[in-house]
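Before anything else, here's the structure in question.
In this view, the complex is presented without one of its protein chains, the others remaining in place.
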Amino acid sequence: MNAPTPVTHTAELVARRSVGQSLEAPFYVSDEFFDLDIEAVFARSWLFVATEAELPEPGDYVTVTVGPYSVILVRDDDEEVRAFHNVCRHRGARILNEERGSVGNIVCGYHHWTYGVDGRLRYAESQAPDFDRSCFGLRSVHARTVTGLVFICLAERPPADFDEVARRVEPYIAPHNLPHAKVAKQIDLVERGNWKLTMENNRECYHCAGHPELQRCYFPLYNFTAANVPPALLPTYERFLKADADARASYEALGLPYAPIEELDDRPTGFRIQREPLDLAGESFTEDGTAAVKPLLADFPTARLGHLGLHLQPNAWFHFAADHAVTFSVIPLASDRTLVRTTWLVHADAEEGVDYDLDALTRVWAVTNEQDATFVARAHQGISSPAYVPGPYSPSESQVEDFVNWYITRLRAHLERRGRQRRGRQR
Amino acid sequence: MNAPTPVTHTAELVARRSVGQSLEAPFYVSDEFFDLDIEAVFARSWLFVATEAELPEPGDYVTVTVGPYSVILVRDDDEEVRAFHNVCRHRGARILNEERGSVGNIVCGYHHWTYGVDGRLRYAESQAPDFDRSCFGLRSVHARTVTGLVFICLAERPPADFDEVARRVEPYIAPHNLPHAKVAKQIDLVERGNWKLTMENNRECYHCAGHPELQRCYFPLYNFTAANVPPALLPTYERFLKADADARASYEALGLPYAPIEELDDRPTGFRIQREPLDLAGESFTEDGTAAVKPLLADFPTARLGHLGLHLQPNAWFHFAADHAVTFSVIPLASDRTLVRTTWLVHADAEEGVDYDLDALTRVWAVTNEQDATFVARAHQGISSPAYVPGPYSPSESQVEDFVNWYITRLRAHLERRGRQRRGRQR
Partner (left out) sequence: MNAPTPVTHTAELVARRSVGQSLEAPFYVSDEFFDLDIEAVFARSWLFVATEAELPEPGDYVTVTVGPYSVILVRDDDEEVRAFHNVCRHRGARILNEERGSVGNIVCGYHHWTYGVDGRLRYAESQAPDFDRSCFGLRSVHARTVTGLVFICLAERPPADFDEVARRVEPYIAPHNLPHAKVAKQIDLVERGNWKLTMENNRECYHCAGHPELQRCYFPLYNFTAANVPPALLPTYERFLKADADARASYEALGLPYAPIEELDDRPTGFRIQREPLDLAGESFTEDGTAAVKPLLADFPTARLGHLGLHLQPNAWFHFAADHAVTFSVIPLASDRTLVRTTWLVHADAEEGVDYDLDALTRVWAVTNEQDATFVARAHQGISSPAYVPGPYSPSESQVEDFVNWYITRLRAHLERRGRQRRGRQR
């Protein structure tokens, strides 16, 4: 039924979560869990929200929405990316109303309160003599970049483990040269389902028969081993073994780190990274597997180096090929609506129509995203029925389970923290 | 005001319901009562949801939505109509996403879990060795047919009195030969009001001056007797008496049951049935009262046999004429939105454009439905004002009052049952 899920019930559902199977329905469909997810996960974690390529010059800004928050990302005069709440300190108006642009100062259009790109209030007309501008700077949001990727954290004290994660993934990403990238295309897709269904869907390839375009270049062997490869996939598996051996040799020769690191469920910043070969020409996510862009983005002597995959919890995944990179940022909009922002990055010198065909570059992931949106919508619809009961994860869905474990750990930590705070106040 | 109606308040409103007048506003406009209506009425009663003519062959299916539920109706290999929750037992995806179609197996499009039309899980890829398929069949829903009409019940234990009701109405309906019918047309109309307003509107003809097309063929004498027929209607009444005498003679001669049975408010499956004459040519719901379809649907030697009317609570009514039948199924979508699905059935051999003109067949009830939708919307709008107070039923609205009595009895029974369960748990 659409019966309400009171807060106490929320805690009970978290407490009784059963390992090995999908979550109970309220986690996905109730407004209470949506609010809790924003509070416990999205307002406390480092979130991937943009690429540095979107803000090349001082004064360039991008506004991003995270649940009820609107945040300004702006490159300051020292060329650092900074983040501020997009809320005027006067009477609260939203200040920047475009998705992106370039400014000298950040000026509220309502009463012209004027802030520097460092967030300080520089000018406010018609104030009393005792008005102290220094008290009314924009409220800041933690921001940092990792080799061209921009992250924010809405919490006062961000998770401390992100430094370590950044240090470990940077050697993998750095050769992909994102600081010299430009945006070839960005697509915002609103999926009709809970954000966790979007992330779960991305953590398994059990459904990849539904992605014929992706399957052509992507070895569909996710989570199979020599011991359990189905007979129908044996030729593919043989081809994979050869490609994998070739790739490892190349990676070693070039000094590219490739070994998988998988720490999805035992730290605040759950992540997974691995470099792997691709099928066909083995260069890129295209119909025949050849590179889609002529000047490679990565500092590689050859394009045939497969792809580097990175998953980052709570809200992102990435595919880095030699010729381009694709980033995916997931933002919850409501319990049943989720924004997936996909950004294709190519070398800054590559010219559309000359050095790459935009459709050839973007087609595989654009159609894959649409297919995934259909899967997510159907999952959300089914789970909305009172007849839904959690079902079992198969062995090939172990990373889904890792994600869910991680998520439940985040909620438990948050509920405990909240309980401690309340008890503290009562003393 | 839009003030909240807490659960305790809900019970209080049920308890203090005043006989002889319309219900208080929250029954129609609050989300609490919408949820309670689904739980206490729609999840516990037998619901009319389709006709057998919609699933002629094994593998044919129809998906129906009832509040938050999605249900698959499918004809199995033994030609029985069965019903299952449209929710995959793996991770809960909605399985069938079309309104109707034909399948060999019921296959979830997400990870290809494959169920037979008997609901058993036949195949699920990539499972651990101890995975037991027999534990993961589709969850079934009670389904049964009554001479061509398909009913489901979402409760574990359906109301026991439906057998008796079916036994008593079958002799009336059987001659109409629904098992040899086909669907000529189906129209889904979303009314902008609470489902009870839709049902109440159908239980009286006090408003029938608003149905000029229907009034031509339908004697507008609903609930009048010789003693109180208004002078303006006396000629109509005389005409009715003659038509009624003729009709009774025909019914007797043909052995057709026609006497009214009216048990609307004293049983779980409230119903009313009666065979009556029609005005004009007396054959059908058409502009001149003549049959709209050449091969009659009913096993009748003549078309001039009026209509058989059946009301079934909570959610259906029917009109059976000699040449066609019309079924109406009412499904609540939200406190202020209700689906009315109208289906016109004709003989399977009748050919559109040759044996019947579709517009002539459907026009009277199609326009009548639109007019009713306007009445229901206005009722809902007015009741949404804090200035609304319940008003008195006139004598000609006795069946509205019966429906409301029945409804309140359903809620009281449910609240008592729930109370007993809670007390039981506390012991």
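Each chain gets a letter, A and B, in the order it is written, and its residues are counted from 1.
The working rule: a contact is a pair of C-beta atoms (placed from the backbone, for glycine too) under 8 Å apart; a residue touches a chain by one contact, two chains touch by 3 or more.
From a predicted model like this one, the values you see are computed outputs, not experimental measurements.
A.B. asks: Of the residues A:14, A:95, A:303 or A:345, I need the one that contacts the missing chain.
C.D. replies: Result: among the candidates, A:95 touches the missing chain.
A.B. asks: Quick one: which of B:129, B:392 or B:424 touches the chain that's been left out?
C.D. replies: B:392
A.B. asks: Extract the touching residues of chain A with respect to the undisplayed chain.
C.D. replies: Against the missing chain, chain A presents residues 31, 34-35, 38-39, 43, 67-70, 85-95, 97, 109-112, 124-128, 131, 136, 139.
A.B. asks: Touching the absent chain: which residues on chain B qualify?
C.D. replies: 1-3, 22, 25, 200, 206-207, 209-210, 228, 230, 374-375, 378-379, 381-396
To be clear about the criterion, only the chains that are shown with their structure count from here on.
A.B. asks: If chain A and chain B share one sequence, what is the angle of the rotation that overlays their CA atoms, in steps of 5 degrees?
C.D. replies: Fitting chain A to chain B on C-alpha atoms yields 120 degrees.
A.B. asks: Using mean CA coordinates as chain centres, what's the gap between chain A and chain B in Å?
C.D. replies: The mean C-alpha positions of chain A and chain B differ by 48 Å.
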